[in-house]
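Once you've had a glance at the structure underneath, I'll fire off some questions.
Shown here: the complex without one of its protein chains, the others still in place.
The block that comes next holds chain A.
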Amino acid sequence: MHVPDGFIDAPASAVAGVVAAGAVAVSLKGARKELDERTAPLAGLVAAFVFAVQMLNFPVAAGTSGHLLGGALAAILVGPYTGVLCISVVLLMQGVLFADGGLTALGVNITTMGVVTVLVASFAFRGLLAVLPRRRGSVTVAAFVAALLSVPAAAAFFTLVYAVGGTTDVPAGTVLTAMVGVHVLIGIGEAVITTATVGAVIAVRPDLVHGARGLTAPLKLRVGGELVDAAPATPAPAPRSPRKVWIAGLVTSLLLAGFVSFYASASPDGLEKVAADQGIDRKVEEHAAKDSPLADYGVQDIANARLSGGLAGVIGVAATIVVGTGVFWTVRRRRTEAAGRTEATGRTEATGRTEATGRTEAAARTESSARTESSARTESAARTDETG
């Protein structure tokens, strides 16, 4: 999917380049948080790994073979920021050194194959992990779905770029069908291989898989016959202030609602169109609020279409925030009150039960995990001696 020069026109390439530069800048910052001062060697080696694994050919059938794209794999194994960084570096080097992908199309390539793939994969992965039970099997399922989604998503994004700045006039619909059709197939292969690879890494070094960090049981120590939580090896990161996210979200939604919405298509959306074509909407009555001052996304008495639509959008966002915050606040207050009440009654019962059953299990787990860890350490130390 490496786009050569001349496939996307100059303005669209420039915009994609700016987007890619921004994404790389953000990931440079984020990767420093994920890997601290080890960023350069570790991200470099992971980039080399991605580069090498793209050469590993997987036979499909009858002489044809495909290879891993690696975006989803990198996102799951080393985290989204480092993932974007590694894929971008690989693409940069492929463009400059191997002439694989044009220099002017570098921005398009990085946004499509680096940013979109990694973002879609990591969002899908995290979303699924949050929903599924905390087990090793869930990681497998989440990795499969994440990789499966990431490849067609990149293809669809490429079609979008093509529709904006393509230099040929093959209709975007045809390109979308062809690209997404082919890449769904590629995505299935990518998903199977990514899942198997993540599974292989989890089986040996689960601590290395960024996406499965919450799965390991906490270490317990037996101090004088009592099981005590061991002090965490690394201090837990300080909770991030939600204010920044909140403000960014607010600004984005205001921008979208007030300005960008003007450029949204005025033709009926998919559902409305199907309904109109099939005559489903014949019986639909006009909405009860059609006379409201904000009906059909415009403010009454304002003639300028742009101003009216934008104003309606801004008012809508504000109203949504007020209502949403109100609901959230009430629910949270009720929940904290309820939690306080149950805690008092439930505590004595619960402590008695866990102590009886939990001890043997936890002790066994600690022992086994300690054993594997120490053996792994000696092994790696031995290997260091050998190679270093």
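The working rule: a residue touches a chain if its C-beta (ideal position, glycine included) is under 8 Å from a C-beta of that chain, and two chains touch if they have at least 3 such contacts; residues count from 1.
Keep in mind that, in the parts below, contacts and distances are computed from a predicted model.
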Omitted chain (choose from "Cobalt ECF transporter T component CbiQ", "D-methionine transport system ATP-binding protein", "Cytochrome c oxidase subunit 2" or "Monovalent cation/H(+) antiporter subunit G") - UniProt protein name: "Cobalt ECF transporter T component CbiQ"
From A:Val18, A:Leu45 or A:Leu185, residue that would touch the chain that is not displayed: A:Leu45
Touching the absent chain when the full complex is considered, from A:Leu68, A:Leu149 or A:Ala212: A:Leu68
In chain A, positions touching the absent partner: 4-7, 9-10, 13, 24-25, 28, 32, 37-49, 51-53, 55-61, 68, 73, 77, 85-86, 89-90, 92-93, 95-100, 102-104, 167-171, 174, 192-193, 195-201, 203-205, 208, 380, 383-384, 387-388
